[in-house]
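Have a look at the structure below before the remarks.
Let's turn to chain A:
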Amino acid sequence: MSGIELANVSKSFDTTEVIRGVSLTVDKGELGVFVGPSGCGKSTLLRMIAGLEETTSGRISIGDRDVTRIEPAEREVAMVFQSYALYPHLSVFDNMAFSLRLARASKAQTRDMVQEAARILQLEEHLDKKPAQLSGGQRQRVAIGRAIVRQPKVFLFDEPLSNLDAELRVQMRLELARLHRRIGATMIYVTHDQVEAMTLADRIFVLRNGMVQQQGAPLELYNDPDNRFIGGFIGSPAMNFLDGHVTAQNDAGIEVAVDGADGQRLHARLASKRVTGDRVTLGLRPEHLHPNADGLRVRMEMVEALGGVSYLHTRTPDGTELVVEYRGAQPPADSTGIAVGIDPANVVVFDSQGRRLR
Partner candidate 1 sequence: MTMIHNRRRHYLVAASLVAPFMVILALVFLYPAIRMVALSFTNGPLIGAGDWVGLDNYRRLLSDNLFYTSLKNNGYFIVLTVLPTTLLALAIALMINRLSGRLQATMLALFFLPYILPVSVVTQIWSWMLDFQFGIVQPLLAFITGKPIPVFRNPHWVMPMVALVTIWWTNGFNVLLFIAGLRNIPVDLFEAASLDGASRRQKFCRITWPLLWPVTALVLTLQLILQLKIFDQVYLMSQGGPFNSSYVLLLMVYREAFQLNNGGYASAVALVLFVLIMVVSVLQFQLLRLGGGKR
Partner candidate 2 sequence: MIFLRKRIMAIALASMILPGTVFAQQHISWWDFFVGGDGVRMKALTSQFNDEHADINIDATSLEWGVPFYTKVRTSVAIGQGPDIMSWHLSRLPLGLEEGVLSPITDHDLEVAGLSRSDFFPHAIEAASGPDGQLYAVPFDIHALVLYYNKRYLQGTDYLDASGRLTGIDSLEDFESAMAAAARNGSRVPLSYGTSEDAPVFRIFFTLLKQMGGILISPDGEILPGDSTAKATRAIEIMTHWFDEGWQPEQTSYEASVALFTSGEAAFMLNGVWEVPTVKDLAASGKLGFDWGVVQVPMLLDQPASWADSHAFAIPANARNPMSPQKREAVMTAIGWMERHSLEWAGAGHIPAYKPVAESSEFQQMEPNATYSALVDTAMYDPRSPIAGVASPVYDAAVNILAPAINGYLSPEQAIAQFKSELQSRQR
């Protein structure tokens, strides 16, 4: 078991740079998740670690070994593909035994290792079937089994759950988490789904335009986003953003006049100095907003009642959307106007470029 280290890794296709100087570390036994919108380069980065894409510059190490120019097979990594990439002409057993046979493992050893993986993944009764005879979830497990059998230093997962239906996805997500705990291997998991990222990751790497925007433990990223993009990307429902300008500042923080809200003010805790009139964006998590008669007056538009919790979809006077989480048996009716307040300590402040102000 080894950790992974990327040092200033870049990749270009012709003249287009798709990965720009990424440096990151996934510690031994950690599950790191690459997350980001489509086209952010997360899959490319994973494939570079696997050796399926050439690295233009920089260094990739697995354990303490530089693998940047080493063939995929020699890197001791296993990968689970989005499409599963099961060999359609081989049985489940043969799919899982493929790499062992190439490595000329003994028959007994092959059988034992495949049996063990099949047991872990509950595939024992399907070993003689062809992939086409399996359900989506079973295929997924075969793909994982094929990876397990190799006993690699690192597991790589490329959006492994995206071809499954919602229910199965939740179930497999839990299974993966359990698997990680059980075998304790270093894993990198690529997804565009921030819920998967949040639930699985020891450490999340948010990518955008080929660069790591922020990395850290899931809750670190949630509570303390480095920029507006992270704030908006992590968390569901997403963080609300209100633009405004600074009207006053004291030791406790700033007072902000929200655009298009008839001069209504919100307060935010802030240490750094701002000048009156500075443009800022306030980030407000739905669960931090609560009804408060002295707060921001908003118009109710729709209520999503989920039982224990309801989401109130509201709009500020100028039409900016604001989602409020409401915990209580009886959410307010749609038609009523309400006022919402927030603890200044929970307000996250960004400058006009979207950079975090602290």
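Simple rule for what comes next: a contact is a pair of C-beta atoms (placed from the backbone, for glycine too) under 8 Å apart; a residue touches a chain by one contact, two chains touch by 3 or more; residues count from 1.
How were these candidates chosen? In short, all candidates are chains of the complex that A comes from, given by their letters.
Just so it is clear, the model here is predicted, and its values are computed rather than measured.
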> Which candidate touches chain A in this complex: 1 or 2?
Replying inline: 1
>> For a test of understanding, state which residues of chain A touch candidate 1 in their complex under the given definition.
In response: 50-52, 71-73, 77-79, 81, 83, 85, 87-89, 98-99, 102-103, 146, 150
